[in-house]
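Omission of a single protein chain aside, the complex is shown with its protein chains in their original locations.
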Amino acid sequence: MSEKVLMKGNEALAEAALRAGCDCFFGYPITPQTEVAAYMARRMPKVGGVYLQAESEIAAINMIYGASAAGARVLTSSSSPGISLKSEGISYLAGADLPAVIINVQRGGPGLGGIQPSQADYWQATRAMGHGDFHVTVLAPSTVQEMCDLVALAFDLADRYRTQVMILADGLLGQMMEPVVLPEPAGADARADKPWALTGTGGVRPGNVANSLCLVADNLEARNVERFRRYEVIRDSEQRAETYLVDDAETVIVAFGACARVAKSAIDTLRRDGVAVGLIRPITLWPWPADAINAVLDGGVVRRMLSVEMSMGQMIDDVKLTVNGRIPVDFFGRSGGVVPTPAEVEGAVRRLVDAGDGAPAAAGVTAGVAAHNANNGKEA
Amino acid sequence: MSDIRSEIRLLLAGFGGQGILFAGKVVAYAGLIEDRELSWLPSYGPEMRGGTANCSVTLASSPIGSPLVTEPDVLVAMNRPSLEKYAPIVRPGGVIVYDSSLIDTMPVRDDVQIYDVPATGITSEQDLGGLANVLMVGKLWRETQFCAEDTLTAALEKAIPARKAHLLEPNLRALKLGKSYV
Partner (left out) sequence: MGRPGGLTDKPFSYCPGCTHGIVHRLVAESLDELELTGRTIGVVPVGCSVTAYEFFNCDMAQAAHGRAPAVATGIKRARPDNIVFAYQGDGDLAAIGTAETVHAAARGEQITVIFINNAIYGMTGGQMAPTSLPAQITQTSPYGRDPQVAGYPLRVVEMLSTLDGVALAQRVTVDGPRNIRAAKRAIKKAFEYQRDGVGYSIIEVVSTCPTNWGLSPAAALDWLRQNMLPYYPPGVYRDVVADGHADIAQAAAARRAELAEQATGNASAGQPARRGGGDAA
């Protein structure tokens, strides 16, 4: 095993991409992800790869389209406003079934918003990464080590399913340093065969075409149906989640990314006081880890769930869809770049537990902020 | 501060350019060398450019939740706005170390230990300009023993990149001045 090194999340991710055999990086500067681009700019020329700073996020994602069509392992990275600009290109990648890995180191929005950490692009990533019928596979790291470990997985999933994989991080994970064990470089045999790639026919085969255009409705439907069959396989075999102290938990927090870390701290404190609370941490946001949540529900101990997010309440929709009315689902969140503290999450759990089962369930998506403001003596 | 070997949460703050993030890195490397759990989180964005910079560092024996230090055990303050902003959030029983060359006020807390160090003055007298940050780390170590003494030196060596090896000697001197400052 390699030794531990101290690295920023953004840099660990970039190094992991190189070790996973990333051939080409195209990007554009934006806080708080710029270290990914800077790292690639420094390292790519040394390892014979391609680094190019595009004139815009739009150009960058289309360079990704070209390089992926040409058979390369490709990576682009941005933060929330830049991801919106990339969404057209991501839809084209989906339509042309071109593998790509896209990093979103989220910041607060909407609009130009702020630059502090956020999870408010959850809906965009899991619901509406562009126009048309498609999904992006979304991986949510929670530590610098995971920023690293999920990169190779992202490339492999992208190649295996000819799909687009987003690593949905945030400014906190991107900027923080933690000890990390870097993965061993992938061997050449890890590379997928890509007979569909544009390499030049050499005059010996018919031309390959990378294309999302399909003017005959029946044919386009057939292409979409085929793609969704692949999505079903992904849904069946690629869900990932971590559970923490859920076996006897009457209250289960659902949180991903940086929020899950905060939730764990709160849980440790609550457990010391005898509160039976646990955590489900989705690692894949799409496919949504319904199996892990159902397993906890089927245990029959859990009486309520609490979605904790750095947003006004987005993932809670998926929690509710899975819970499907079986138990109450509540929400605590901070928005705009504010990172919730363990004490705040602890307070939210205590209020729920104290209210008991007779209390009305979710008080609405603004409940988290309202509770926070009430705690601070402000008007909610 | 009940068990500093188990968990210590530090907030280092000052002006951009004072080496606040570097000071935090030295502490973080100490955690790495001792194979402890650790996190280092900088403030980032426009505030880096001439404004205030701060850095959260946690060393712990179990996995760290939020890397954002909102109730520090230790505050290292290198300018007045930082001291005024963060002194009130230091946990009772905690430690405040501040650069009295640059701060002409005293934190009003009787439930924490407060150490004033004219770090900028000492380092400029000793021809160690720009190394007040490292001196502060030395003083912090003296008062908290947040790691083993050998580890501290090794951490400083590790935090200085190979291409800046010529800066190691003055850094070590600044560290030593801090460690011996009473």
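Residue numbering begins at 1 within each chain, and the chains themselves are lettered A and B in the order written.
The rule is short, and it goes like this: a contact is a pair of C-beta atoms (placed from the backbone, for glycine too) under 8 Å apart; a residue touches a chain by one contact, two chains touch by 3 or more.
Given the structure is predicted, the values throughout are model-derived calculations rather than measurements.
Listed by label, the shown chains that the missing chain touches in the whole complex are A. Among the residues A:E3, A:E55 or A:D218, only A:E55 touches the chain that is left out of the figure. Among A:Y39, A:Y92 or A:W286, only A:Y92 touches the chain that is left out of the view.
Not every partner is drawn; the one left out touches chain A at residues 23-24, 26, 50, 52, 54-56, 58-60, 62-72, 74, 88-89, 92, 96, 198-204, 207-213, 215.
The definition used in the following text is that only the chains that are shown with their structure count from here on.
Centres computed as Cα averages put chain A at a distance of 34 Å from chain B.
Against chain B, in their complex, chain A makes its touches with residues 4-6, 31-32, 115-116, 171-172, 175-179, 258, 261-266, 268, 339, 341-342.
Of all residues in chain B, only 25, 28-29, 31-32, 35, 37-42, 44-46, 62-68, 70 touch chain A in the complex they form.
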